[in-house]
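Once you've had a glance at the structure underneath, I'll fire off some questions.
Note that this complex is displayed minus one protein chain, with the remaining chains in position.
We call the chains A and B, going by the order they appear; numbering starts again at 1 in every chain.
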Amino acid sequence: MITAGVDVGAITAKAAIFDEGELVATTVVLAGYDRAAAALQALDRALAQAKLTRGQVSHLVATGYGRVQVPGADRTVTEITCHARGARHLCPEVHTVIDIGGQDSKGIAVGENGRVLDFVMNDKCAAGTGRFLEVMARALEVDLVDFGAMALAAPRRAKISSTCTVFAESEVITHLATGKPREEIIAGIHEAIAARVATMVGRTCVRDAVVLTGGVARNLGVARMLEEKLGHTIVVPELAQLAGAIGAALIAGE
Amino acid sequence: MGASRIDTTCTLIHNLDAPLGFLTAYVPEELFHAAGFTPLFIFHTPDDHGHARAHLPGFTCWIAGSALDQAMAGELKGLAGIALAQTCDTMQGLTDLWRRNVPDIPLFHFGMPLRLDGPAARAYLLAELQSLRRRVQALIGRTIPDDALWESIALYNHTRALVRRIYAYAAHLAPSELYKLVRLAFQMPKETYNREMEDWVQTTQHRMQEAIPPPAPRLLLIGPAMADPVLFDVLDQAGARVVGDVLDLGERYFAVNVAADDTGSAPLETMADRLLALLPTPTKHHPQHARPAHLLSLVQGRHAAGVIFARQKFCEPHGFDYAHMAHTLNQNNIPHLMVELEQSSQAGQLRTRVEAFVEMISQRSSVRT
Partner (left out) sequence: MPKYPRLQSLKEINAVMTRYYVQRKALARLKPLAYVTSGAPVEIMEAMGILTLYPENYGALCGARGSAVGLCQVAEASGYPSDLCSYARSHVGAVLQPQQAPLKGMPRPDLLVCCSNICGTVLKWYETLATLYQVPLFILDVPFQRTTPAEPHVVAYVADQLHEFVEWLETHTRRRLKPDKLHSALALSHEAVALWQDILSFGQRRPSPINAPDLFVAMAPVVALRGTRQAVDCYQRLRAELEERVAQSVGAVPGERHRLLWDNIAIWYRLYRFFRPFMDAGACFVADTYTNAWTVEMDVEEPFDSLARAYTGVFINVDLPTRLHTIVRLARSFQVDGMVMHANRSCKPFSIAQSDVRGALRDELGLPTLILEADMCDARLYNEGVVRERVSAFLEML
């Protein structure tokens, strides 16, 4: 049986295909303004990778922000449920999932079989999401891909105390004006987001293994600082960004 | 059933005789009804004309903000007055700001006591009801006779009985349908509501009594006035059923009747007794009527699978309450979700949270069976 999962986020659309319980293809495309088109594009590219056609897919589950716009989806399931399931596939010992996306972040307590026991979300406030890092990278004129590495290289961390992204940006500017080295400010930014996410996740039960998913998972700086704040090792699977789509495809087969 | 959609206060004012607006869950509606007014709750709307925020700070809830905004935008013209009870700091502040900025809609402040226990509180409550009666009489230029009060009491008791029936069928109704029916009680003359609800009950009760409610996840809601239809639409889409609530203007508001004419007490006394007997909202204190215990017994009694807190941002009374309730629910292994509502709800975000919660509790019960 061939099942597919599509995760349509604010910034990217991801697809995953399973064939008889084995992951055979994954893709990531930019979402743009036409989410439906992006979802189909992701799905088609994944199918092409696996040398399959749409007709061969027995079940398609859509998840993510744009899940209701995916044409042809048999079911929609929230990304909380899908990330838990997907993280379980990527790391069978998972008990806590931390998903930091472009627009929101979540902490999910995962039980047996990858089911959700509890979850917390931050979707109101940019601080604690990828947006925070984007805004800061722009303010410092640094490429986002270099951000994490620069953070880890700094010997000290500048203090950023505001909870609000806008306030924090003005703190960063003040630090720059007083001559603080850029690396220290970047380290402070990473510490701030890690602290914010750790506080949120701390409201559920944090148990090993703790798995980081979502777009920000690739930022090693955030991962290492999160470890510090939580006091737990953080597992970052290779396919972290695809946890939602993978979970959706697995749920499609249930 | 009557109106098929929820109307804004502005629209309703034009269709009603002598409308009188009110806020808070402790206004003695019967008193205003007996004076010849149609009490109308001023539900908040997502629209913001910018007036409220020029007076009320941003860190106050939109329930108060919207009322002031609607008034200052001229949308409440036609109201004979507005009544509100002493409840929270924001309502107290609104009393001051309304009097200063909306002088053409007279405001009746009703000093509902904070304590619901003891003879001193009852005596004070009675004195406040008497004071309110005098002030309303001064506005209308005539007395409100006891007979008129008894009639209004009987009418409102009838409404309460009908709403209790609606809640008895809650498991059979889509959440948006349930809350439309309850909300309409605040938006029409009680005479009309009672007539139409009697019809509705007659036609549906056979169907309800014989049917088995669908195997949908059973939820309880808790929070302040339930104005935002977005939450109920989301609950509908998630396939859940609301089997009871601890909303300030929900079940608790209709749970207790005013004692009838034959007890020998004066009508204001019986009204006072009802106000004291209601389950307290978070702004009131009764040492024996604890909200967490009530919530717990409601969960057990209604076989609810989970609780959703619909908290208005910046609401301190419900905020402190939430922390306490959450601990109680955790201790009893009852899943719960908190959604923070603001001026206008982000349907997408609300849907994700509520759906994820419903998915979570569905998996729970399937594991149990």
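We take it that a residue touches a chain if its C-beta (ideal position, glycine included) is under 8 Å from a C-beta of that chain, and two chains touch if they have at least 3 such contacts.
Just so you know, these numbers come straight off a predicted model, no measurement behind them.
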item	value
Which residue of B:Thr24, B:Thr38 or B:Thr60 touches the chain not shown here	B:Thr60
Selected from A:Leu30, A:Ala48, A:Ala149 or A:Ile173 as touching the chain missing from the view	A:Ile173
For chain A, residues in touch with the removed chain	161-163, 167, 170-171, 173-174, 199, 202-203
Positions on chain B contacted by the hidden chain, ascending	54-57, 59-60, 86-90, 92-93, 95-97, 99-101, 109, 111, 113-115, 118, 120-121, 123-124, 127-128, 131, 282-283, 285, 287, 311, 313-314, 316-317, 319-324, 326-327, 340
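One rule holds in what follows: only the chains that are shown with their structure count from here on.
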item	value
Inter-centroid spacing, chain B versus chain A (mean Cα positions, whole Å)	39
Interfacial residue positions of chain A with respect to chain B in the complex	65, 77-81, 104, 115-119, 121, 123-124
Partner chain A, residues of chain B touching it in the complex	335, 340, 346, 348-349, 352-353, 355-357, 359-360, 363-364, 367
